[in-house]
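Only a single protein chain was left out; the remaining protein chains are all shown in position.
Right, subunit A next:
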Amino acid sequence: MTEKLVVIGAGMASGRMLEHLFETDPSRYQVTLFGAEPRGNYNRIMLSPVLSGEKSYEDIITHDADWYAANGVDTRFGQTVTRIDRAARTVHANGVETPYDKLVVATGSAPFIIPIAGKDLPGVMAFRDLDDVEKMVAASTRPNARAVVIGGGLLGLEAAAALRNRGMEVVVLHLMGHLMERQLDPAAGYLLQRELEKRGITIHCKAQTKAILGDERVEAVLLEDGTVYQADIVVMAAGIRPETRIATDAGIHVERGIVVDDQMRTSDADILALGECVEHQSVVYGLVAPLYDMAKVAAKTLTGTDAAFKPVKTATQLKVTGVNLYSAGDFAEGEGREEIVLRDAAAGVYKRLVLEDDKVIGTVLYGETGDGAWFFDLIKKAESISAMRDTLIFGQAYQGGAELDPMAAVAALPDDAEICGCNGVCKSAITGAIASKGLNSLDGVRAHTKASASCGSCTGLVEKLLAATLGDSYNPAAVQPICPCTDLGHDDVRRLIVAKDLKSIPAVMQELEWKTSCGCAKCRPALNYYLLSTWPGEYEDDNQSRFINERVHANIQKDGTYSVVPRMWGGITNPRELRAIADVADKFAIPTIKVTGGQRIDLLGVKKEDLPAVWGDLNAAGMVSGAAYAKGLRTVKTCVGSDWCRFGTQDSTGLGVRIEKFMWGSWTPAKVKMAVSGCPRNCAEATCKDVGVICVDSGYEIHFAGAAGLDIKGTEVLCHARTEDEALEIIVALTQLYREQGRYLERIYKWAKRVGSASIKANIVDDFAKRRRYYERFVYSQKFAQVDPWEERVNGKDAHEFAAMAEFGFPQAAE
């Protein structure tokens, strides 16, 4: 018989519990799931990377509506359960009663809001769920936006670093004498503070917040000592408390949290509880590893299998890119405790081990955290370390006399060594899965064991395990590196440029550990583009990192001469321009004049030294560079539309001109060609372009992701726009999304295939606010991009390019 299971709370703990339950006994329960948030389950500990922009919400979803549907779960998202009726064995939500045989309470915790004046002002928020993240992101887009974060613990600092990443001015107020005092000792706290200050975050320790000031909304934060910090938003990250109200109301035993036994049962045997809302042996847990242990136990209890939750030691890592920090165990000073400390102030490395009775009981690592898992294992094992005490602090590689290579170190880890702290996965679980499931990739290990699937900081260890287990048959290059100068792929490099605030090619190569001193012809143009598109107005183009065509703004041909294409907006020209082109061709004896596929005139066979003079004459006739050589917007091809054509529905020529004038000069990952056709007869051939518009009676059909190059591909329809303004905004936003996500040299159609049309539509079509933001970022970057490169060079820029360094006499002639 199928029993009824009701779960209150759709968070990480209950999601994991359902997973275990369906793995063991998928048909035992008919499950109804209530979630207060209007969405499925996501990896809450990854909200910081979402806030910083390093990941998207889609990246952190763990169970979406499809998953629940596939497992037959009746989901009630956005519904809050208001009452449990234990006598009738029902729960109440939205005025509806739902009966249960077993009930699981997984209501999690609520952020602790400090009870001070002004706490209810608009602009004061917690950092707890996706709605908070969205509020913070929205606030960060205002110019010169300022944030005050109250709380210098794990959560507060992740929020602060992420907001800073988004360009806000950030102040962290922390009540205690040093940051993260629960995980760090003062020395490591100091190093962390210094690092965050280097990133431009103001840290104020021993800060007693007195009040939040403001009339309509938050304006500032006042401290007891009289200091005032201006603020557009205030993020409260001062701690969490278990959300227990519903259990209390139902008469279940609650202390700080809902009291559970080793089987996760509450005082009512038919009601289980797990996650941050529970208290087990007087301890309340806030880190994810023990919550996942609870999920396992609860699933077993529900299926009638013996299992017991045991209190666990946890290790902590801060998820701020570029900050390496690890702590585990107990590191308070105390009688009978000794410590071993290693400091290298210049390198920003600090390691501390706390010992008691020749056993490691706690560790704090800053700067270098590679041995964290090994020290944590020593803590859990509680074995005597007296034999290796002299070299213990140097880590695992230095034990046993000789320095081991990292692979041997991983191979030497005991089977029960914990590899993934978030998911509590030990070494043998990973090596076992590799062997039994025939896994050969990181993704495979993630799918089958969950190791490295949460915060990802153990990814390196998991990869070493794969290599150690599979030997040569492991091919770690699942991510295609940009070039042999690095192991990083395009996406990682782009992400790290933002996360680490890298603003020059040497900085990228230094920070991301490039293997060559100055890159190569593949990575340098890519980095130049990523920097230029990430930091418009801040990054100065590195001309020497461009291919010759873009360096001299003309196309190199097979014989070393160049071709020059003046811009003809939307394909429109006039007698004056045509005369100037003819005159230039005569004057410089240009051998070939050709009309291109994009409706422009190509002057082929120009000598390099003649280029500035050719451009000078074309400029004088009012023409600028057609950018026919660019990884950027090249042409917008048009038909004559409603102006002349008896079928034309809209002013396709006018729209083409408008798009071209709006978007010229922008740099993109690869060339971009567009077209606008005035009716579905499609004379401008818009349906094989990167972006195409087909005008129809009701407006504009916007197409994208076509190609007529190496591949021939028809476009897909993106959406329908009613007005020209709307069409322009959509096209611009689409191009900006491509500029931000496309890999260098990846055409729009390849990018669209990789990220999926659905995600593009979600960003550009479905979400107006997002579309507007992409549009605005494009507009901002155009301020710096719309400069005619020809004119600059006619006026002397890069003059060295066009003249020989020296001429040698021809001795024969002198005779």
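Observations, loosely collected:
FYI, a contact is a pair of C-beta atoms (placed from the backbone, for glycine too) under 8 Å apart; a residue touches a chain by one contact, two chains touch by 3 or more; residues count from 1.
What we mean here is this: contacts and distances are computed from a predicted model.
One chain of the complex is hidden; its UniProt record names it "Nitrite reductase (NAD(P)H) small subunit", one of "Amino acid-binding ACT domain protein", "FAD-dependent oxidoreductase", "Nitrite reductase (NAD(P)H) small subunit" or "Dihydroxyacetone kinase". Only one of A:27, A:144, A:436 or A:517 touches the absent chain when the whole complex is considered: A:517. Taking the complete complex into account, A:548 is the one of A:61, A:312 or A:548 that touches the chain left out.
On the side of subunit A, touch with the chain left out of the figure occurs at residues 516-521, 524-525, 543-548, 551-552, 556, 558-560, 800, 804-808, 810-812.
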